[in-house]
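Attaching a single structure in structure tokens format; questions to follow.
With one protein chain withheld, the remaining protein chains of the complex are depicted in position.
Up next is chain A:
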Amino acid sequence: MKTMTLYREKDSPIHRIDPLTKLLFAIVAVSTSYIVSNHVFVLCVLTVTFLILIAGKVIKYILPVIALSFLLIASIIIVQGFFHPDRATVLFEIGSIPIYKEGFSIALLVTLRVVTMISAFGVLILTTKPDDLVETLVEKGLSPRFAYVLLSVLQIIPQMVALTGKITDAQRARGLETEGGLFVRFKSFIPLLGPVVLNSLNETRERSIALEIRGFNSKSRRTYLHEREPYKFGLPLKIILVLFLVTVIVWRVVS
């Protein structure tokens, strides 16, 4: 069974940290790397993030994502390096395209920030059970309906993909050509789309009946099956993270 969850079950100190602290970490890491426009500083944040990923035994799962984002990064380097208005010093040339130092420097900073963002949220997503995260947020006041949407999407989208496969087969059985060039594929789109949408709507209606039956709209106070053990370093960690963020903001404003 495929789900879209990226969570990796591992035994590590990072996995034991409570979801809110990890969420706060991701927010602090990303925002500070944007507040401070200093390569060394952003590199430090990134290094810390990487160390956390290593401690969480999930570093190998983040690398493909970063690799994927290099397409975006490469285009940033070329565009910034070539077009930056302050271009003066040629750093190197890609083919006949000169890359200027000023633009390259900015491109490098943007790259570091993007990688930091991916990795910081990687810490949250790879080491936190999605239902743990969402339920913690519900306890903090997130609407249960919104939480339900967040969670169910992870399982229901793969279900829809499987359904689309079945529908494609049913239409191919009626002579619909789905193999071939772009035009052929485009033409086959409508006969596939109709059943996919209608089936999904139908299933959604049935599922909302099932939710009603299970008291989803009950007015009484909800309880939670899983007790979240209070993480003993949660509070100090949160204080450190907030202090760090405040310091960075103050530093940025004063300097």
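Just so we're on the same page, a contact is a pair of C-beta atoms (placed from the backbone, for glycine too) under 8 Å apart; a residue touches a chain by one contact, two chains touch by 3 or more; residues count from 1.
In this section, contacts and distances are computed from a predicted model.
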Have a look at "Branched-chain amino acid transport system permease protein", "Deoxyribose-phosphate aldolase", "ATP-binding cassette domain-containing protein" or "Nitric oxide reductase NorE protein" and point out the UniProt protein name belonging to the hidden chain.
"ATP-binding cassette domain-containing protein"
Can you work out which residue in A:Thr89, A:Ser152 or A:Thr247 touches the chain that's missing from view?
A:Ser152
Residue, one of A:Ile118, A:Ile167 or A:Leu241, that touches the chain absent here
A:Ile167
If the hidden chain were put back, which residues of chain A would touch it?
1, 3, 5, 129-131, 147-148, 151-152, 155-156, 159, 166-167, 169-179, 190-191, 193-195, 198-199, 202-203, 206-227
